[in-house]
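All protein chains of the complex are present and in place, except for one that has been dropped.
Coming up: subunit A.
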C-alpha cells in the first residue's frame, strides 16, 4: 500500500483525463528514441548536401529537434549538454532571433576550413581565420563573443577581427560583441525562408486550412522548396507554426487560429 502513496500527485489525478497518444510507430515523423543527438543526426541526414556542393556543413534547426523530441525542456537541456561537451555548435541564423542552427562541430570545422581557406588563400584574412579556428573554437562553445574576450583572452587585434567578419566567420551583434556565423550560409537562409513560406502556403491553400501529413509529403515539392518537404515540415511542427492533430488517418497539420 505504501508503494501507491509515492506516485507523484499529478500522475494520480491528471493524466487519466488525457487521451493516450496512439500509434506512434505508424507516424513517419515521430519515431525517435528521445535523444537530442539522434534527432540532430536524423535531420542532418535529411539535409541536401548536393545542393550546396559540400561547401556548407549540414545545418539542423532547433525547431526541428523539438519536433522529434517531444519534451522541449529535455531537448533544450540535452542540446546544452552537447554544446558544453563540444559535440555540436549552435549558430544564430540571421532571419529570426528564435531560429538557431545546430551543426556537429566536426562538420563545421572541416567545411569552414576547406571552403574559407580555399577561397581566401593568399588573401589577408587567411591567417586570422586559421588562428580563430585553432584557438577560439575549441576553447569557447558559446554563440557569441565579446570584445574583451577576443582581445585579451585570445589575443586578436581589431583589424584581425574585421578580417574575421569579412571572411564570414563572425557577424556583428552589437558594439563589441559578435555572433558566430557560417560563411556562405546566406544561400541556405534564402532557400530556407522561401521554402518555409511555400510549405506554409501549401497548408493555407488547402480546404479548411488543414492537410494530412502523408498527403503533404506525397505531393510534388514546388520549385521554391529546395531543401526538401520533410525538412521544412519538421521545422514547422517544432516552431508551432502549424498544429499537429492526431487523427485516425494519421497526423493532420492545421494552421492555428490566432
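The criterion applied here is as follows: contacts are C-beta pairs under 8 Å (C-beta built on N, C-alpha and C of every residue); 3 or more make two chains touch, one makes a residue touch a chain; residues count from 1.
One rule holds for everything that comes next: contacts and distances are computed from a predicted model.
K.L.:
Could you check which of "Sorting nexin-2", "3-ketoacyl-CoA synthase", "ERCC excision repair 8, CSA ubiquitin ligase complex subunit" or "Sodium/potassium-transporting ATPase subunit beta" matches the UniProt name for the chain that's left out?
P.N.:
Choosing among "Sorting nexin-2", "3-ketoacyl-CoA synthase", "ERCC excision repair 8, CSA ubiquitin ligase complex subunit" or "Sodium/potassium-transporting ATPase subunit beta", the correct UniProt name is "ERCC excision repair 8, CSA ubiquitin ligase complex subunit".
K.L.:
Considering the complete complex, identify which of A:37, A:131, A:173 or A:254 is in touch with the unshown chain.
P.N.:
Checking each option in A:37, A:131, A:173 or A:254, the one touching the absent chain turns out to be A:173.
K.L.:
Pick from A:147, A:214 or A:246: which residue touches the chain that isn't shown?
P.N.:
Of these options, the touching residue for the absent chain is A:147.
K.L.:
Sort through A:49, A:72 or A:204 and give me the one touching the missing partner chain.
P.N.:
The one listed residue touching the chain not shown is A:72.
K.L.:
Could you pull out which residues of subunit A are in touch with the chain that's been left out?
P.N.:
That gives, for subunit A, the contact residues 1-2, 4-5, 8-10, 12-14, 17, 66, 71-73, 75-77, 80, 97-98, 142-144, 146-149, 173-174, 176-177, 239-240, 257-258.
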